[in-house]
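The block that comes next holds chain A.
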Amino acid sequence: MSNTKGSKHDDCKNFIPVDAAKGLCAWTNEMIAIDSECCPKFEELPKCKNCKSFVDRTKDGLGNCVGLEDKSFWAYGEMPAVNCQGWNN
Partner candidate 1 sequence: MKEGQGLVFDIQSFSVHDGPGSRTLVFLSGCPLRCQWCSNPEGLELRQRFLFSQAKCKYDKTNCKRCLKACPYGAIRPNGDGKLHFDMALCDKCPSHDCVDRCIYEAARLSGKWMTDDEVMRAILRDSQFWSQGGGVTFSGGEATMQKDFLVRLLRRCKEQSVHRAIETTAHTKTKDFLEIFDLINFALIDCKHMDSARHKEKTGVGNELILHNIATLANSGWKGRLVLRIPVIEGFNDDEENILRVIDFMNANKLFEVNILPFHRLGDTKWSQLGRSYPYKEFEPTPKDRMRAIQDLFLDHGVACYVDEELA
Partner candidate 2 sequence: MTELDLQRKKKLGDILAEKGLGMNFQYGGKAPEEIVDREFQDLKPHPRVEKLYDLYLNTLSSVSMEFGYWYNRTYAQHEYEIPVYRRAKALAVAFAKTTPLIIPGELIVCCKARYYRGSFPMPQLSEGFFLAHEDEMYQEALKRGGESSGELSRVGAGGGNVTESFGKIVSIAGKFGIRAEEVPALNKIAKAWYKKSVDDLGNRWEREVPEYDLKEKIMRTMICMFDSGYTLPQGREVMSYYYPLEYGFDGLLAMCEEKKAEVAGNASGDGISGMDRLYFYASCIELIKGIQTWIENYAKEARRLKQYTHDPKLLADYDKISACCEWIAHKQPRTFYEAMQMIQFMHTITLNEDALSGMSPGRLGQVLWPWFEQDVAAGRITEDEALELLELQRVKFTCFDVFASFGVVGGVLSGNTFNNLAVGGLTRTGEPATNRLEYLMIHAGMTMPCPQPTLSILWDEKIPEDFVLKCAECTKIGTGYPAWFSFRMGTEFIWNHYQKEGMTLEEARSYAIGGCLETAPAVWKVLHLGGKEYEVPAGASQPAAVGVHFISNPKILEMVLFNGYDNRTGIQVFEPHGKKLESFDEIWEVYKDYYAKTIDVLCKCNNIQHDIWRKNNMCIIQSLFKPDCLDKGHHIGDMGYRWNGTYNIESCGTINMVNAFVALDKLVFQDKKYTLDDFRKAILANFGFYKADEIDSFSLAEQVKKDDGDEFDAIHGDCLQAPKYGNDDIAADKYLILWEKWFTKVAHTFESLFGLELYTCQNSVSTHGTQGRACLATPDGRLYGTTFADGSMSAYPGTDRNGPYALFKSATCWDQSWSQNSQMNMKIHPLAIKGENGTRHLADLIKAYLRRGAHHIQFNVCDSKVMRQAQANPEQHRDLLVRVAGFTQYWVEIGKHIQDEVIARTEYESI
């Protein structure tokens, strides 16, 4: 269990996105809005924004990824990193 403060549902592992506005909670199978309040079962989904290799963050959510073989490339914090070998936190 993690701190849910400032998180939205598509930051959660237990969330199955349906579209840009909503998705299903894998536990309840209920439709929930991405931007609604998260519950105590919240578990953080690997995303660039919660990776240690995501540096030089800017206010519009961009930054640099220094964790892969190309050394450094821009990245955006909201990208899921489920299949990224370089993700670490």
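Here is the rule we go by: a contact is a pair of C-beta atoms (placed from the backbone, for glycine too) under 8 Å apart; a residue touches a chain by one contact, two chains touch by 3 or more; residues count from 1.
These made the cut because all candidates are chains of the complex that A comes from, given by their letters.
Please read all numbers here as calculations on a predicted model, not as lab measurements.
Enquirer: Among 1 or 2, which touches chain A when you look at the whole complex?
Expert: None of the others touch chain A; the one that does is 2.
Enquirer: Touching residues of chain A toward candidate 2 in the complex: what are they?
Expert: It comes out as residues 10, 14, 16-22, 24, 26-27, 29, 31-36, 60-62, 69-70, 73-80, 82-84.
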